[in-house]
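What follows is a single structure, written as structure tokens, with notes after it.
Note that this complex is displayed minus one protein chain, with the remaining chains in position.
By letter and in written order, the chains are A, B and C; residue numbering begins at 1 in each of them.
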Amino acid sequence: MIEGARWRKWLWFYLPLGAFILALLFPFYWMVVTTVRPDGELYRPWNHPLYSPFWTSNPTFEHVKDLLQETLFNTWMLNTMFIALVATLISLFCGVIAGYALARLTFRWAGVLGTAIFVTYLVPQTLLFIPLAEIIRDYRIGDTPWALILTYPTFLIPFCTWLMMGYFKAIPRELEECARIDGAARWQAMVYIIFPIAVPGILSAGIFAFTLSWNEFIYALVFLSSPEQKTVPVGVTSELIRGDVFFWGSLMAGALIGSIPVAIVYSFFVEHYVAGMTGSVKG
Amino acid sequence: MARFTRRKFLQASGAGLAGVLASHQAPVFAQQSTVHWIKWNDFVPASDELLRKSMLPEAMKALGIKVNLETVNGNDLQPRVTSAIQSGSGPDVFMLFNNHPHIYGASAVDVSDVADAIGKAQGGYYNLAKANTSDGKKTLSVPWAVIGAMIAYRKSWFEEVGFSKFPETWEQYHDAGKKLKAKGRPIGQTLGHTFGDAPTFSYPLLWSFGGREVDEKGKVALDSKETMESVKFMQAFWKDAHDEGGLAWDDTNNNRAFLSGTIAATLNGASIYIETLRKPDQYKTEKNTPMKDDIRHSPLPRGPKGQFGFHLFQSHMVMSYSKNQKAAKEFLKWIHDPKNYERWFVSQKGYSTPPAAQWEKHKMWDEDPVMAPFKVAGRLGLTPGYAGPPNRKAAEVLTKYIITDMYAKAAQGSSPEEAVKWAAGEVGKIYSAT
Amino acid sequence: MAQVKLTNLNKKFDGTHAVKDVNLEIRDREFVVLVGPSGCGKTTTLRMVAGLEEISSGDISIDGKVVNNLAPMDRDIAMVFQNYALYPHMTVYDNMAFGLRMRKFERPEIDRRVTHAADVLGIQPLLERRPRQLSGGQRQRVALGRAIVRNPRVFLFDEPLSNLDAALRVQMRVELKRLHERLETTAIYVTHDQVEAMTLGDRVVVMKDGTVQQVGGPLELYDRPANRFVAGFIGSPAMNFIGATLAEANGSLWAEAQGLRVRVPPQKAERLRRHAGQRVVMGLRPETLRPATAADSDYAFDATIDVVEPLGSEILLDVRVGDSPVVARVDPGLRFSARERVRLAFDPARVHFFDATSEAAI
Partner (left out) sequence: MATRGPISRALEREDTLAFWLLAPTLLILTLFIAYPFVRGVWLSLSNSTVGEPGHFIGLANFYKIFSDSIFRTAAYNTFVYTAITTVFKLALGLWLALLLNRHFRGKSWVRAFILLPFIIPTVLSTLAWKWMFDPTFSVFNWLFWKLHIINSRINWLGDPELAMGSIMMVNVWRGVPFYAISLLAGLQTINPDLHEAAAIDGANRFQRFWYVTWPLLLPVTMVVVLFSVIQTFADFQLVYVLTGGGPANATHLFATYAYQIGIGTGLLSEGAAISLAMFPALLLVVVFQLWYIRKVENR
């Protein structure tokens, strides 16, 4: 459409967009600057003649080096990756088939079960927490990745199920019916026809679940204890916040590097993610 | 998962192990024994380094026990101990603060055998150590250290406002602070929810005005004229003399603020001073002289009812769910052996004061006069819940930060009456609950 | 090749009785069309044959075997859906091969059949494309191809042409017919379009409100509709209905309505006599009407022209007889204008009478 005068576009479009980008990304800039800033500059008072908060003249990789060499950061990354991946896969598997059943099959209790699964999403983590600790004790999986791999699905599955239900509902029924007439059993129609079509939705749910796992803090904080078992958020906070030397530089380095895997996942799949959201919100 | 299989192996080989023990061989912890020890991230990082790099390997050599040391942020210790107890798995030895051993007493192994011997051999534990670690029936934990809380202050700045000697009473301190704040150099004090610097300030303040949480008979006595006085004093003191950011500080903020030269004094452990010693080139005064030379320590000032201290106290609990209780006790015995403990103590440079009297005579205290005030920290300290015992109820009051919040409320502008009434109500609820 | 038999077939959804006591016998190689307005139960009936809907009561048998509880995959039928239901993530080839793969056909056999079907339908060049790259007509052919590769016992069509534009629809209709003649597979075809029904069906089943109204060949339905509904549904423009009263006069039977008095043809009078004095509905197909001549005196009536619709090949006259609107389809060579009075005659052999209450033909 015709946009009108140029200055109007600046006023109503570029200016607000620029402001949004600035506001949303400034903390990351700040993280980067903090990461490469030497300690001496970090804790300089304002009245110091060389006070320059937005850049540094002596960039250093000390903090990154400290992070990678002095802490178990690499181990934490691997742990988090492993836990997030397995938890996501389990949740996706459960969520996809459960979502299919709830969206596509008619059976007694369908409505009740759907609601029940959704309601589980609302149960506060802080309530489950102590009883879960007892379960973890009974299965003897305390301080192993399995403590998280088995508990993360509690909040991932309801979410995946819900998202996939919406997505499946948007797929025309005829495709499946046609497949069944073509000679496919119900489960074959589900696996060969519906699931491949739902790939954007599955990816989207997967990305989301992966992010949530990567993000999780409370369970990871209390169900794991050995330093070599920790996840990135817990490891970084528990081992880099110590006493008077709050390791801001390394903390920020950890935050940045710890975010990279998720950022990569998103940059590859953002299109699918958007498509998946569209599918699920339409349903 | 390596642990899991090892545990399985141990179960399977239990019979064999019994056989070895029956044959009267030396107590074998063999290579299998691993003790998981969790403690806070030391404010003197060199000490954790010492433990990891040299002492623990030595313990391994001496005892055949592998010690797996985990250090966490001090504020995370309580969540960890709760979940460890509930999940019946986790570290074998837990560092606990203050009277927390009383909270987790049900899950503690009686360590009187270990603690009694150490206390007796080292000149006797201070009262505070005994009160915090014993519930009258058993010894809940082995006293480790007292972190002296002293006011670190900038000598030259106090001199500039006319105090060649550190103020001895709260009134004088108020006066000095007022003048300092006028010059843009306020006093820094946290009233936030943080385990160290907040209660070590608020409890002695209460006591020195004569306020007390409960009386000697255990009756709640917080709502008193004396408490009111202390709150009124604090309200004015805060406004006149403090950096108002302190309401949200944790234990680290005042260190940074002090080191960057924005505050003139703060109640803290010795860590600020020790940090300036460690990096004299980095921390300079405005006159470009090393900051370390301008730092002095002082106990909290005297109030109408006397001078008090509340110091962070640390002890180690052996957990009853632990499968390695015996090894854990062996390890605690070993590390409290004066030969070993001394090395750690020296590395602390006075930041930690040992819990037993004999260490007051240690020559390290003579090395640096700036650190001398910390020597007797353990002797002067009271325990939370005073004048009652530091039991579970007192621990709950402490961990809910009720006393600290009472002052924080007043500092934020609630009326002192309101603040005291609220705090008394909360304390009352805790003590009356079953 | 197969016969399909529906016996007392019923389908009830929550609260609605969608299909009521349908009985139908479809002979081997027959092309049967189910036709009716939307909601008449024709699609539900088809889906029950396919196995996609559970049967509430009654039986469906294929080749004498009751298939009520047989899963769709085991019925050996093929179905073409209204929206084609092509699998969007598969190529045309894979779409067509899917059913064969599910039935564990050998790879060369699959290849042979798909190629053959593609040849028949002229979609050979499209085999590697995906459905979204195809036009509507091409998709239609792929959907057909997918059905025919399997060589099923029965073809089911669920309004397969309704998503095509008019020209393509006509073309595909012819192709479908040709295809059926060539494959000679039993086929059940559902549509709401009576033209499709008439052109395609060996027999046509007219349904309304879940019940079968009439079953018969296209011309049978056209010439001898069983009731007023069928009469009105089949044929375009639709049959004109005029309410009338039968009266005896001068030894013959007369149908009387406002502005109209016509003789009941003698061959019908026999049967209609017992309805004398009652209200009936007279049905006149537009194509049986023409401008009257003097010879038509007893089989003609006066009308006023409302609208003239010249279509080139014919002229449609929308006229009014008393209060009743009537359409007449007349020779394009004639000239009329609106508001003109005209006298129309009808073919006495092709007038229909229906009972006013039961609506059955009499």
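Operating definition for what follows: contacts are C-beta pairs under 8 Å (C-beta built on N, C-alpha and C of every residue); 3 or more make two chains touch, one makes a residue touch a chain.
Because the structure is predicted, anything quoted here is derived from the model rather than measured.
Only one of the listed residues, B:249, B:331, B:351 or B:365, touches the absent chain: B:249. Across the interface with the omitted chain, chain B contributes residues 75, 78-79, 81-83, 85-86, 103-107, 191-194, 243-250, 253, 256-257, 260, 262, 320, 396, 399-401, 404-405, 408-409, 412, 422, 425-426, 429, 433-434.
Contacts to the hidden chain, counted on chain A, fall at residues 1, 13, 16-17, 20-21, 23-25, 27-28, 30-31, 34, 42-43, 46, 51, 53, 90, 93-95, 97-98, 100-102, 105-108, 110, 113, 117, 119-132, 134-135, 150-151, 153-154, 157-158, 161, 185-188, 211, 214-215, 217-218, 222, 232-234, 236-237, 248, 251-252, 254-255, 258-259, 262-263, 266-267, 270, 273-275, 277-278, 280-282.
One rule holds in what follows: only the chains that are shown with their structure count from here on.
Looking at the partners of chain A and chain B together, they share no chain.
The innermost chain, defined by the distance from its C-alpha mean to the mean of all protein C-alpha atoms, is A. The greatest number of inter-chain C-beta pairs in contact is found between A-B.
Distance between chain A and chain B, defined via averaged C-alpha coordinates, is recorded as 37 Å. A straight line joining the Cα centres of chain B and chain C is 91 Å long.
With centres defined as mean CA coordinates, chain C is found 57 Å away from chain A. Shared contact sites, meaning residues of chain B that touch two or more other chains, are absent. The multi-chain contact residues of chain A, meaning those touching 2 or more other chains, do not exist; every residue touches at most one other chain. Contact residues on chain B toward chain A in their complex (touch as defined above): 1, 3-4, 7, 36, 38, 40-45, 68, 70-73, 76, 79-80, 82-84, 86-91, 251-252, 255-256, 259-262, 271-272, 275, 282. By the touch rule above, chain C contacts chain A in their complex via residues 50-52, 71-73, 75, 77-79, 81-83, 85, 87-89, 98-99, 102-103, 146, 150, 156. On chain A, the positions that touch chain B within their shared complex are 39-40, 43-45, 129-130, 133-134, 136-137, 140, 142-144, 221-223, 225-227, 237-239, 241-246.
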